[in-house]
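With one protein chain held back, the other chains of the complex are shown just where they sit.
For subunit A:
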Amino acid sequence: MHGRKKQTQPPSAEAVAALAKKAANYRKLSAIALAAKAAKKHDDATFAVVEKLLTVNPDVHTLWNFRKEMLLARAGDGGAVAVGPELALTAACLKKQPKSYGSWYHRLWAVRREPARAPAELELCAEFLKLDERNFHCWNYRRDVSRLAGESPADVLAYARGRLDANFSNYSAFHELAAHLPRTLDRETARRELDVARQALFCEPDDQSAWWYHADVLRRCEAEADLVDAEIATLRELRDLEPGSKWPALALLRLLLRTPRAATHVEVARLHADLRRIDPAHAHMYGADVPVI
C-alpha cells in the first residue's frame, strides 16, 4: 500500500472490469485453499492452487503455513522435504515483492532443512542487495544464511566494505561495520575506520549515513587524545569547505563538548548559532542556550 499514485483520470470500464474479475477469481481460489486447509487436504490440485495464490500474493502467512504442512505431510515420517522447489518459488515471489516477510521466512525455513545450500544463498543475497542495497529483509536473511554457511566475521565485514566501495551512501552497510566493532578501539583500528567514514564525509557531507558511523567510532576511541585532536582539526577543515552544511558543524560541536580541553566558548557559541540557523527544524534539540564547556 506504499507509493501508489493517485489516479488523475477515473479508470476505464475495461480496467474496472478486469480488476473485478481478478478479485473474484482470487477470492474463489482463496476460499478453496482455506477450505482445503481446514479439511487437511494435501492433494496435487490443492498444492497447485496454494502455489498459484502465493505467486499472486506472497504476503499471506496462512498459505505459507499450509504449504509447509503439505510438504511435511507429503514427505512423511523421516522423509526429506525437497528444498529446490521452495527456493525457486520464493525467488519468484521475492522478485515480485522483495519485502515479503512470509517469502523470506519460508526460504529460511527451507534452507535450514538443507544447510549445504547456504553458500549459494549468499549469491542470491548479493543479487537482491544490488537491486536494493537497503533492503533490511535481505540483510537480515543474509545474516542467517551467513551463519549457516559458516562465514567468518572477516568475510561478513569484507562483504559490507564491498557494498560501501560500490556506494558509500549505504547506512545498512555502516550498521554492519559498527555491529562488529569492539567496545574500545585500538589506535590502528580507529584510524582505519575513521578513514572509511572520512572518505564518505568529504564526498557528500549532507548524507548522514557515514556521520553516524563516524560518531560511533569516535565514541569508542575517546581515550586516544591525539586521534581526537586530529579529528577536530579535520572537522574544522571540512567545516570551512562546507559552511552551509549541518553535519560537519554538529560533529565538531559534539567532539568539542566531549573534549573541553580543545574547546573555546567562542567556537562552541558560533557552532551552536550556526546549527540553529542552518537547521531550524531542530532548534529545540539544540536548545536556546549555548552549552557550557
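The definition used in the following text is that a residue touches a chain if its C-beta (ideal position, glycine included) is under 8 Å from a C-beta of that chain, and two chains touch if they have at least 3 such contacts; residues count from 1.
Going forward, contacts and distances are computed from a predicted model.
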item: Omitted chain (choose from "CMP/dCMP-type deaminase domain-containing protein", "NEDD8-activating enzyme E1 regulatory subunit", "Geranylgeranyl transferase type-2 subunit beta" or "GATase domain-containing protein") - UniProt protein name; value: "Geranylgeranyl transferase type-2 subunit beta"
item: Listed residues A:Leu94, A:Ala110, A:Leu181 or A:Val196, member touching the removed chain; value: A:Leu181
item: Among A:Asp43, A:Asp155, A:Asp186 or A:Asp206, the residue in touch with the chain that has been omitted; value: A:Asp206
item: Residue of A:Lys40, A:Lys96, A:Arg134 or A:Arg192 touching the missing chain in the full complex; value: A:Arg134
item: Subunit A residues touching the omitted chain (full complex); value: 1-7, 19-20, 22-24, 26-27, 30, 34-35, 37-38, 57, 59-65, 68, 101, 105, 109, 134, 136, 139-140, 143, 169, 171-172, 175, 178-184, 206-209, 212-213, 216, 219-220, 222, 244-246, 253-254, 257-260, 272, 278-289, 291-293
